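Every protein chain except one is present and positioned as in the full complex.
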Amino acid sequence: MSKDIESEMRAALRPVAPSEEFSQKLVAKVTSRRSAALKPRRVASGWHPLAWWSGAGVAASVVLAVGVHHHLEQQRLQQSGLEARREVLQALRVTSQKLNLAYEAVKSQSTSLIDEQSGA
Amino acid sequence: MRKCTLLWFLALLAPALALAAPNPKLAIPSFSALAQKATESVTITLDPGLLGLAAKFLDNSDPQDAATKEVLRGLSGIYVRSYTFDKDSAYQQADIDAVRSQLTAPGWNRLVETRSRKTHADVDIYIMVDHNQAIGLALIASEPRQFTIVNIVGAIDLDKLHKLEGQFGVPKLDIDPPKATPAPQK
Partner (left out) sequence: MNDDSTDYLDQQLEKARSGERAALTLLVQTHQRSVYSLALRMLGTRDLAEDLTQEVFMQMNGNLSAIDSNRHLGFWLRQVTTNRAIDQLRRRARVQMTPLDEETQLFSAEEASDPLLQRHLRALLADLSPAARAVLLLRYQEDLDPVEIARTLDMPLNTVKSHLKRSLETMREKTYATSAPRGQVL
């Protein structure tokens, strides 16, 4: 019995593919963002005097810390932005559903009026 | 001295003057008691900051995102409250009246009022206009097991809202009354 339900669960939960249209849209969006996000690499300077390294190490640590902080901030901002985008789409979706209710009511009222007038 | 008195008088009047100006943002109650009874709640509060942030994440190359971005231009707030219940009449009209009563204030005009016997849905759409420009939209939809309040604040371009047709299934809201059929000639 245990094996039965588990195998049925596996069959029931086989992954399903999204629609072709969505899939294409997804790939297009993700690849266009990636291109925009990539910045050109800086070519390192060829001048490295020995005495410079100790100061450079400290500076590098500071830059790394700032960079990590900036990266985390960017991640947070990205998450918030994507969340806000999702909420905007959901809000407009809800609004459009309710506008549709009004539209259907107006449409059926117009149809009844026309029917009444033509029948009169 | 007179100038001071005048300034002091204007300072006292300022709040009253501010109140007199039309305000398209509704004061929506928390509905916490109803939210607890609801099987599904949608609570969306998007102020100018969040709208601006969302706009940055909308992709111009995508038709839906591009149309949405156009609608968002000039908006300063979108507020949605929607509650779904598992039985009829789980909420009272009085629950929504706190919002509805605000729509009788000066500035609000009822654009559409529909009562459908078929779907048992009542939908009221109000618009606030200032200097020939729509600056606010309010929608109240009451269905047997759900009610929804939408408040959009800002320079709403109804044309652009129209153009969302097909993106979210927004219909063309033809609110003009039908032309009267001419009486048959005897």
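Observations
Letters A and B name the chains as they come in the text, with residue numbers starting at 1 for each one.
In the analysis below, contacts are C-beta pairs under 8 Å (C-beta built on N, C-alpha and C of every residue); 3 or more make two chains touch, one makes a residue touch a chain.
These numbers were taken from a predicted model, which means no experiment stands behind them.
Listed here are the chain A residues that touch the chain not shown: 1-2, 5-6, 8-18, 22-23, 26-27, 29-31, 33-35, 37-38, 74-75, 78-79, 82-83, 85-86, 89-90, 93.
Although one chain is not shown, part of chain B still touches it, namely residues 35, 38-43, 57.
In this text, only the chains that are shown with their structure count from here on.
The mean-CA centres of chain A and chain B are about 26 angstrom from one another, to the nearest whole unit. Residues 42, 44, 46, 50-51, 53-54, 56-59, 61-62, 64, 68, 71-72, 78, 80, 82, 112, 114-116, 118-119, 121, 123, 125, 139, 141, 143, 148, 150, 152, 164, 168-175, 177-178, 180-181 of chain B are the ones touching chain A in the complex. Those residues of chain A that touch chain B in the complex are listed here as 25, 28-29, 32-33, 77, 80-82, 84-85, 87-110, 113-114, 117-118.
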